[in-house]
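My questions all concern the structure below.
Shown here: the complex without one of its protein chains, the others still in place.
Take a look at chain A:
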């Protein structure tokens, strides 16, 4: 087996002393270049897990080790694409990405190199034509693409996606998923993606981590998606391997770990 790249070990997160922990003993080893999807019902703590890996939230017990060093604070090696894009509205698309580039590569790259690197990442998500626009002048899908460009521009070891396509319409979402697949194929970045969309998880990832319901949530099951890459959503739509993986996740979510009727 390959060397572990990202090691999440026995992570427990408790927000208030005495309260039941949100996450209880999450253990996951991720290989370099792997695409991991974390899926579960709302409130299962999947975003909490992502925040622990990002370093935005400290684990109560346990910890995260990335390439041999422990995660203690947020940093550009674990770039996050936030659910609601989180672009700064007073900066243009270019400036939003450039700010991240300046902060993370200010010492190692010259001014011209940083400019070129910013444009290269905008080109990667096909936003070159809109580089001078402000976030409120572009669509939701475009904002999310800029968010991805900003994260990639930090040259992260792990790209953390927090329900990146959740707020988008189905067509835009499909388009963006294809782009993310293409970028992953090209750059080989390790990705951890939080999602509640079963099709998205199966289509994009190498392994699907299924979370039990919170509180006391933990990993219920891990599914290896054995589909060869590059993947094509049309060809997969009727592929028996795709369908069986999809069914396995659906069974987990709606049979064994269905939410109580109240939700």
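One rule holds for everything that comes next: a contact is a pair of C-beta atoms (placed from the backbone, for glycine too) under 8 Å apart; a residue touches a chain by one contact, two chains touch by 3 or more; residues count from 1.
Everything that follows uses one rule, which is that contacts and distances are computed from a predicted model.
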Using the UniProt record as the reference, specify the protein name of the hidden chain from among "Nitrate ABC transporter, permease protein", "L-serine dehydratase", "Acetolactate synthase" or "Acyl carrier protein". "Nitrate ABC transporter, permease protein"
Decide which residue listed in A:32, A:60 or A:84 touches the omitted chain of the complex. A:84
For chain A, which residues reach the chain that was dropped from this view? 54-56, 73-76, 78-80, 82, 84, 86, 88-90, 99-100, 103-104, 134-136, 154
